[in-house]
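One structure is given below, represented as structure tokens, and several questions about it will come after.
Every protein chain of the complex appears in place save one, which is left out.
Naming follows writing order (A and B), and every chain is counted from residue 1.
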Amino acid sequence: MDNGAANPIIVCENVKKWFGDFQALRGVTTSVAEGEVVVVIGPSGSGKSTFIRCINRLEQHQEGRIVVAGIELTSDVRNIERIRSEVGMVFQQFNLFPHLTVMQNITLAQVWVRKRSRSDAEERAMALLERVGIPEQAAKYPGQLSGGQQQRVAIARSLAMDPQIMLFDEPTSALDPEMIKEVLEVMQELAGTGMTIVAVTHEMGFAREVANRIVLFDEGQIVEEGPPSEFFANPRHPRTKMFLSQILSH
Amino acid sequence: MANRPSLASPTRPPLWRNATFLKWAAQIGVLFGVLALGSVLVGEAMANMRAQGLALDWDLLTDPPGIQLGEGIFIKPSTGLEAFYTGAVNMLRVALSGIVAATVVGVIVGIARLSSNWLASRLASVFVESFRNIPVLVQVVFWFFFASTFFPVLEEDSSGPIPGVLLVSRKGVSFAWPFPQETFWQWGAFLVAGLLTARWAYRTRMRRAEELGEDTRPGTWALLAFLAWAVVGWFAHPLAGAIGWLFMLLAASVGAIPVLAYQVILALISLYLGWRWINRFLDSRRSPAGLAKLTDDDYFRMILAGALGAGGAAVLMLLPAATEVGTNVVQYLLEFCDQKFEFLRSGAPLAIGTPSVDVPGRFPQIASTGLTMTPSFFGIWMGVTLYTASFIAEIVRGGILSVPKGQSEAGYALGLRRGQLLRMVILPQAFRVILPPLGNQYLNLSKNTSLGIAVAFPEMVQVGQTMFNQTGDTIQVILIWMAFYLSISLLISVLINYYNRRTQLVER
Partner (left out) sequence: MNSESFDLPLPPEPPPKALRIGWLDWARNNLFNSVFNGTLTVILTAGMLLLILGVLRFVFSPDRRWEVMPPNAANYVVEAYPRDDLFNMWLSLWIIAALAGVSTASWGMGGQVSVIKVVAAVRAIGATALVVGVLSLWSPAGSATQTVLVWGGVVLFGLGAGAMRLVREEREVSVARVLAIVGALLVGLVWYMPLESGTTWPLTITALVVVAFHWVGKLVGQWLSAQLMKRVITVLWVLSFPVIYLHIQRNPSLVWAEVTPWLPWAGLLIAVGPVVIWVVSRAGREQAAGVNFLLGAVAIYSWVIQWPMAIRVLFLLLTLFSLATPTFAASPRARRAFYWTWLAGGLCTLYFFLMGIGSTDLATRGHFLGGINLTILLAVGGTALSFPLGVMLALGRTSSMPIFRILSIVYIEVVRGVPLITVLFFGDKVIPRFLPPGLDFAGEAKALLAITAFSAAYLAENVRGGLQAVSKGQTEASRALGMTTAQMTMLITLPQALRVVIPALVGQAIALFKDTSLVAIIGLADFLRVARDIVPNQPDSLGSILENLLLAALVYWIFAFSFSRASLRLEKRLGVGTR
């Protein structure tokens, strides 16, 4: 699990993105190896969310290249669909479908995108619900669950598609402290299985323990990246030092 | 410990400081005031009417009204009841066809407003902003005069823009239409069976699709099932005439049971409903800790529900005439259905009529061979349809926009396609938001049909006004209007509430 791009599954080259006249990404170049766990940190508005949303094309980049699992992201609809079914995504606001039960939430895309039979899909869903620790909630509606439970259902929903890569966009930012822990535990367990993970998060404990590499974003660019031991112990860039002092001071 | 205040006997406040007493005194006072004012006004009205030789009776329903209506079932009604019946049917014709048309137009325009096609979204907003900001009455009057002055004059050899299909003239818009024939009901029985089969086929294929994970074309299957029944029925319908015997049997048995039995059953139902409401209310006030303390308002609600139940039962028992009218209507309907079916009666169920011109006197008229919209109907129909469609478009747009952006992002992230996302994620959620205001618009459309009076279209209000201009029975006519429109409002809101409850989101 070294940092080298021996077997890169995500490759970004000089990715740029504008919202009107505002430049959100100023040329991001990086790659993620298979099985690697990358944690993206940075102040708000630094472009880190935009970056990972570009990876499954919820946002379109305007310059540069992004290659995911050997498929280049262009406006070709077929490519986008293939990439999206290989990349799972977990959102800050969970985004569960409120009109469907937990079970239906997890089986919907399995049946209609992966074309699995209903019984297979339900079996897989139950297995995943057990893995995230809430098998007893299968028949309930999202509105009846706590935030932490909803986020775990959202993770199970993404995992049910058997993705090669999981993206987490601030998965714990909308949660109460005691619920953060239950979600982080699921993510940690997931990292242990060798899944490729790119996570935007403010949980420094998680970053230190689980990540293979930490990437600091500011003003739409990568300021510094490196393994957590090095990154936390002796940051090189003054921006990193300041960011760490602010975030670790409390 | 010695001078602990005594808790033994709380002093009751004097009556004029007792909050509960004051509250009820005020309410009963106001109620009494309202009733007194009402009785004074009614008394004055009665005296005024007596002075003018009018009476507050219902003779206008049975007397020959001596009026002529523009179109409808009875053009020269022989009783007031027939006149109102014609008006009601005319109103329902406009309302139902208008609701369908306004929904179709409104949904298309609403979706077009969200389209990524700039021209479509712009045109849709122009449509919405024009039609909703012009009073519906102006629109109704405009379309009426448009049809009756701008369309071509009807000549003997007119055949319209599409000969044999569509004939447009100042006398009206006539178009080809399949008219139901004598045997239509027999075929209709097959169509109902086809619908049920189609529903069953759709569900079975859908379940199979989910089990196997492949496309099983449930829509095609359902359509084929329905078509099969329709085609078979077209030839086999004389057999369905046998259903007539069933209706005859039912009608006979309804008549055979004495009225008293219906009275007793309905009265018991009324009592049961009151009792059930009270019981449920008490349940809702009960928590694991026991029954919550009931306020005077709670007691009032329970007493009212009980009184309504008991009152309904009493009315049913004391007035056998009401029940009798009800059973007579049911019996009449069953006999009516019976006539529509006759074993082995044959003939095509539908016959297509095409528009044509007839010259009965000196002037050409549109013959009754096609389905004709008179200029009056055209005016009121176009007016209420376009006006309501502009509101429905806004409701549809708002409903779709009300689904959070995160929902479509999550759907895309799971790999759903745009169509799948719309069908399985966005629309089911938008529908909940759309439904209540949509029902309100249907209600508004139904009420706006009353503007037919401005273009001489004989719906309820126009018929009523013609009636009271003849007889002077304004109060009766207004009571009939109120009863009619309130029942329609009630019907629509009951339907909407029913659907609303079925589709509500489950929350914590």
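As a working rule, a residue touches a chain if its C-beta (ideal position, glycine included) is under 8 Å from a C-beta of that chain, and two chains touch if they have at least 3 such contacts.
Computed from a predicted structure; not experimentally measured.
Peer 1: For the full complex, which residue in B:V89, B:L137 or B:L294 touches the chain that was left out?
Peer 2: Candidates B:V89, B:L137 or B:L294; residue touching the omitted chain: B:L137.
Peer 1: Tell me, which residues in chain A touch the chain that this view leaves out?
Peer 2: 16, 18, 20-21, 23, 26-27, 43, 62-63, 218-221, 223, 237-239, 242, 246
Peer 1: List the residues of chain B that touch the chain left out of this view.
Peer 2: 16, 23, 26-28, 30-31, 34, 41, 44-45, 48-49, 51, 115-120, 123, 129-130, 133-139, 141-142, 145-146, 149-150, 295, 297, 300-301, 304, 447-448, 450-451, 453-454, 461, 465, 468, 474-475, 478, 481-482, 485-486, 489-490
By our rule, only the chains that are shown with their structure count from here on.
Peer 1: Touching residues of chain A toward chain B in the complex: what are they?
Peer 2: 56, 58, 81, 84-85, 87-89, 91, 93, 95-99, 108-109, 111-121, 140-141, 143-145, 154, 157-158, 161
Peer 1: Tell me, which parts of chain B touch chain A in their complex?
Peer 2: 210-214, 404, 406-407, 409-417, 420, 424-425, 428-429, 432, 505-508
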